[in-house]
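After the structure tokens below, expect a handful of questions from me.
A single protein chain has been omitted; all remaining protein chains appear in their positions.
Should a chain be cited, it is by its letter among A and B, assigned in written order, with residues numbered from 1 in that chain.
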Amino acid sequence: MVIVQRKELTLAERLYLPEIFRGLSITFRKFFEKPITRQYPEEPLPTDEVTRGQPRLVVKDDGNIACVSCGMCEIACPAYAITIDGGETDRQIEREPKRFEIDMLRCILCGFCEEACPKDAIFMSNELELADYTRRGLIYDMEKLKRPKSALQPRIDYVYKINKRWRRTQA
Amino acid sequence: MSQTPNPAPSSSPNPAPAPAAKPATIKIQVDGREVEADPKQPLIRACHDQGVDVPMYCYHPGLSPVGSCRICQVEVAAGPGQPSRVVAACRTPVSPGMVVQTDTPKAHETRRECLEFLLKNHPLDCPICDKAGECDLQDYSFNEGQGKGRSSEPRRKLEKRKSLGDVIVLDEERCILCSRCVRFFQEVTHKPQLTVSGLGSRSTIATFADKPLSGNYQGNIADICPVGALTLKPFRFQARVWNLSKTLSTCAECSRGCSITVEALRGKEVKRFRPRYNPQVNQHWMCDVGRFAYAPVTQPLPPEGSIVGGRLIGATIRGYNGLERVELESALAEIADLLRASSKPLVLLSPFVTQEEARAALELCASLGVAPRFVSPAPNNLKDDLLHTGDPCPNRRGLSDLGIAPIEPAAALTELASASAALLVGERVQALLGVAELAKLTTAARLVVLDVVAHDLAALDAALGVPTHVEKSGQWINVDGHVGVLNVAVPAPAGVAPLDRTLRELLEHCRAPAAR
Partner (left out) sequence: MEVPLPLIWLVKIVVIFGGLVSTAALMSLAERKVSAWMQYRIGPNRVGPFGLLQPLADGVKFIFKEELIPAGANKFMFRLAPALSAAPAMLTMAVIPIGGTVVLGEYSIPLSIADVDIGVLFLLAFSGLSIYGVILGGWASNSKYSLLGGLRASAQMISYELTLILTILAVVALEGTLNLRTISENQQHVGEWNIWTQPLAFVLFTITMFAETNRHPFDFAECEPELVGGFHTEYSAMRFALYFLGEYCAMTVLSCLNATLFLGGPSVPFWPEAPWFVGIAAFCLKAGFFLFLFLWVRWSLPRMRFDQLMRLGWKVFLPLALANLLITGGFIAFGAH
């Protein structure tokens, strides 16, 4: 238990008016300082490769998606946001996703999918905006998720860098 | 329900065994425990019987041991205090007083070295491989293997998509040459079709003269393949195995009633039937007809606003404007009125109804004063001497035990044509009678159908949806008198109630007409 000794107020403080004027003067001084407001749509927040935005699928330079629908991100996803149905393809890789959906309403941007992916096919982009008129519209299908590799390159490099650092600490 | 074995000898190669005399056993020591072992079985079997996990690739309990993979090596001494050495457990017979140690550093080291050789050429394409998740090589690598390979040589390059007939695709790179598939055709179907061809690192599994595989049992080699070398074409890349819910069930395609596991993607979509070990019915195997019979249980729902053309869901009666959906209660009342109005309604059961449903049908028929019969089509030509009986009625034995008589489809159609009212009950009953023939029935007959599929029959007056055999629980009795269990593997569509419940509600309506 703590007994708080209240400070004995001086006459000026008890009169209250001087204190009021002191308070008013403080707010009046702030009146002329520069605002720190950021005008959001025109001035977006800066993002860099550390930003963990919405996950996106890598489209390789040959135009094909890097994903082989192995299901690792699906099983790693703690929010059950990812649904993948695989299928056969004539490409060398044999297997590709026929349906790859991320329910962005469920996605918690944890980055586990990025970590789980054995094929460098899914990375956290710097895209953060999420708005639609329907719930269905926020379940992103493959076409909405595809991004060229060049667009995700800073994040890819960053992930490689931190993975290397992590492996060094393990050794 | 009769569970006693059929006293009459059947054509089955796996009749219900008489309680055999207990085989003579000998005592050995496994991981410090004194255990009893069957001297006719290899050492690995004794270990597995004791719940000791000894890895295996080439050994399969349903096949002869060959000792080609060497992953099952354990440390064995002739007796306590004797010098021990590492041997392959699958090729070592048990001898009295033998001391077996599976968990020693020496055994682990040998297994790890063996695994490293197996992985030397095994491609790292687990993300693509269908076997991932149920792959023995993956599991043991995780437990025993080392994270990194030491070889600087490139892996061998072989054909990755070699078709072996209609059912099987072979990935030669993934194959570890365990020869389980070769032995399956030699020892189980007795029609050898595969062999290991080539020498050294170029050895591959091949058919004679590159002929496609034939026979009704090809699918089993994909099951027993310890890696992802042999995969089923219909299942290829359809699902990740950890997304499949597994439910114990019974195969519906013949009166053998093989024990199976129904595997459904995310618990909704049936993707695979796999055999389940049952020493008294099907051992480890099942036929391809049953394995790929998931079309009847994955009927699509009818198009929006339509009643026919897909699953029969909910209750349907014929009104002034043709077939229309109605509430279940009013449909049941309508059907009850219709059946009671007829003096002798014809009740035909499908051979797919379970014992529980058949009893409900019997009660209903007793109240109507008729005897039900079950549709019994002629045997098909799929009969073989391994599993398939050629009889397409999975519950023939059970229905016969309940005193329900069979009736040929042709005879049934003749009776239908003259009957004033008829009640057709059960999965596939329309298909077994012949949909074309049913469509020809005159509209004068009052026809009530309780089936899975909705057909556009002119004579149809009322129809209720029933669950398929993967959507209900119950029991079938196979040709030898063994009980086959059905469990709910996937949920029935909305508006489809269990058949026995529907029949009992119909019975209530038939009994208490005055109240309505």
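FYI, a contact is a pair of C-beta atoms (placed from the backbone, for glycine too) under 8 Å apart; a residue touches a chain by one contact, two chains touch by 3 or more.
Everything quoted here is computed from the prediction, not taken from an experiment.
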Let's see if you follow the contact definition: name the visible chains touching the chain that is missing.
A
Per the touch definition above, residue among A:K7, A:K34, A:R136 or A:R165 touching the missing chain
A:K34
Subunit A residues touching the chain left out here are 20, 23-24, 26-28, 30-37, 39
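In this section, only the chains that are shown with their structure count from here on.
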Listed in rising order, subunit B residues that touch subunit A in their complex are 126-128, 132, 160-161, 236-240, 242-243
Mind pulling up the subunit A residues that touch subunit B in the complex?
68-72, 74-75, 84-88, 93-95, 118-119
